[in-house]
Every structure is written in C-alpha cells, then in structure tokens.
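Sharing a structure, written as structure tokens. Questions coming.
Every protein chain but one is kept in place in this view of the complex.
Coming up: chain A.
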Amino acid sequence: MATKKTPTKRAPKKRTASSALPSDVNNEMILDFYREMLLIRRFEEKAGQLYGMGLIGGFCHLYIGQEAVVVGIQSVLEDRDTILTSYRDHGHMLACGMDPDGVMAELTGRIGGYSKGKGGSMHMFSEEKGFYGGHGIVGAQVPIGTGIAFAHKYLDENAVNVAYLGDGALNQGQVYESFNMASLWDLPVVYVIENNRYGMGTSTERSSANSTELYHRGSAYGIPGMQVDGMDVVAVREAAKIAVEHARSGKGPYIMEMMTYRYRGHSMSDPAKYRSKEEVQKVREERDPIERLRAVMDKKNVIDEAGMKQIDKDVKAIVSKSAEFAQSSPEPDPSELYTDVYADA
C-alpha cells in the first residue's frame, strides 16, 4: 500500500496556461466565465462602496483580482460536490450560484441575508448550493472540508469537497493534520491554495519556507500538487479537471496552488503599505483575469460589442438590485437575538 503514494510517483507538477483553448471550452462557456467573473468584480466593488458608506460593518474582505480561481474550479464541479473557504468568501458564494441579494443583505446585516443578518461577511452557508462557509478562523475550514469529504466517502456519494485556503492559512498546523488524514484515508478533497502573495501584510517570502513552491507542501504526505496560473480561468479549469477527477476516482486528496493576486487590501481598513502601487498596477495591467479573457473573446470573436455591453448592463443590474435589497431588507427582529442557538432535540 505504502508504495502507491511515493512522492516520485505522484510528483508535484507545475502547470501554466496553454495558448490554444481546450476543445470543450466553447463560446457559451467563455461567456459564462466572463459573466461570473464580472459579477464577482462588480459585486465586490459595490460591497466596497457600501462599506465606505457605513452600510456594511466590521470586516469586509474583497475578492477582486482572484475571480478566475473560483470560477474556473466551479466549472468542473457537479451539483453534489461541496465547497468551503475562509473569510474572503463573497466570490465563492456567487460562483456556486447563491443569490447575490442574500449575500449582499448579509453584508449589511439584514433579515434577508443568508444568515438572517446574524453571521455577516465571513459567515454564510447554503446547504442547497453545497457551500459550507465562510470561516473566520484562518485555516479552520481545512479540517472541516476534510470532514465533509470524509462524509462524502462514508455515504458513498462519489462527491468531492473543494477546500479553499490562502497562502497565509497554509502555515497553520491543522492544515497538515488534515493533509495527513486525507491522504491516509484517501478522502475526496481538493485543497486549493489561493496564493495571493500576502497573508494580511506579510508576503509569502517573509512567512513561508520555500515560498515559490507551496504546491509541494503535501509531498511529505504523498499528496500530488500543481501550481497553476490562477489569473487564467481556462488554465484553472483545465488543472481543476485533473485534481477533481483524481479525488473523485478514489485516489485521495490533491493540492492546487493558484498563483493569484488581490488588488484590494486584506480587509477594507488595510492601507496596503506592504507593497508598491506599481506592483498592483502591473498585475492589473498584465494579468487581470477578466481583461485576459476579454482578449481571448476578442480574438475568437465570441461576442460583438453590443453583446458585451449587454452583459455589462445585466451584471450591473444584478448588483444594483442586490444593493437595493440589502438596504431595503429590514434588520432582524429583536426576537431573532435568541433563535438558532440550539436545534430542537
């Protein structure tokens, strides 16, 4: 048994975007990618704006810049699969089909929010969409996701859990406790490291040994890993196919390191002094996932100018509607203070 998982047999790989599009990526799929990434970006911009107006309180961690990661991965998942992530979770919720109204209303702390206003930005769930949070303790989602994968296997569902974590969380001990059990028991889980290069204000270079190859972090447990251009939605999708198929077929966990970048601060109140404006600008200009997909669309004549404008307009309407709902939905009734602590025995 032990030999099947030697690191030599399951050596981590480095993957980059292929220039030609894979045959199964058709125009319709490209448009879906574009729409979904744009929705996340516009939604997050609006959330930032509402935060600036004092309508969203507490912490608010925006996903702007990282959209290709979750959109690419979600495109290979089945309805029965599950995902969970950290506190930077708005994009994941939108990508798995949760209602933007309910997400935005949770951000404003209203009864129409996914958690009736009792969870906030970092704590939303949708069993219907297979979204298991929204976790505020860095790294805690990793054993929880591993446990959901355990349940998938226990119930013989042929389903996969995708547990997202940041490069910062990757230094938490419980991540390795999870790697060990997931590999030991061949659990159907894909760990997606969203390496946006900073854990709050500390760069991976300053926090992580061998920081250029975080996808190797599962090697000691015999978990294969790959590094992927997380700013290229098609590359993400192609890589995710391999990882998800690996997990689904009973071969155990897989680690994907997504090279990505967040344009905004760690949270709204982060002035981001730990990096230069030029660094941010360079990524925006050269690697922006939406612009890159737009270039592919132009080249392949996927859609005309009017169609493009229509998508922009549609997305803007969805976001505006969510912002309106998030302000018109009432705050939870005071009686909600005491509900949902315990389930009835």
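Heads up, the rule we're going with is that a residue touches a chain if its C-beta (ideal position, glycine included) is under 8 Å from a C-beta of that chain, and two chains touch if they have at least 3 such contacts; residues count from 1.
Following the convention adopted for this analysis, contacts and distances are computed from a predicted model.
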Query raised in the report: Missing chain's UniProt protein name, "Pyruvate dehydrogenase E1 component subunit beta", "Ectoine/hydroxyectoine ABC transporter permease subunit EhuD", "Phosphoribosylformylglycinamidine synthase subunit PurQ" or "CcoQ/FixQ family Cbb3-type cytochrome c oxidase assembly chaperone"?
Result: "Pyruvate dehydrogenase E1 component subunit beta"
Query raised in the report: Which of these, A:Ala95, A:Met259 or A:Ala323, touches the one chain of the complex that we don't see?
Result: A:Ala323
Query raised in the report: Among A:Gln74, A:Ser178 or A:Ser208, which one is in touch with the chain left out?
Result: A:Ser178
Requested in this report: Decide which residue listed in A:Gly147, A:Gly166 or A:Gly199 touches the omitted chain of the complex.
Outcome: A:Gly147
Query raised in the report: Considering the whole complex, which of A:Phe33, A:Tyr114, A:Tyr191 or A:Tyr254 touches the chain not shown?
Result: A:Tyr114
Query - chain A residues that touch the omitted chain in the full complex - result: 41-42, 45-46, 48-49, 51-55, 57-58, 64, 82, 110, 113-120, 123-127, 132-137, 140, 142-152, 154-155, 173-174, 177-178, 180-181, 184, 263, 265, 268-271, 273, 284, 316, 320, 323-324, 327-331, 334-335, 337-345
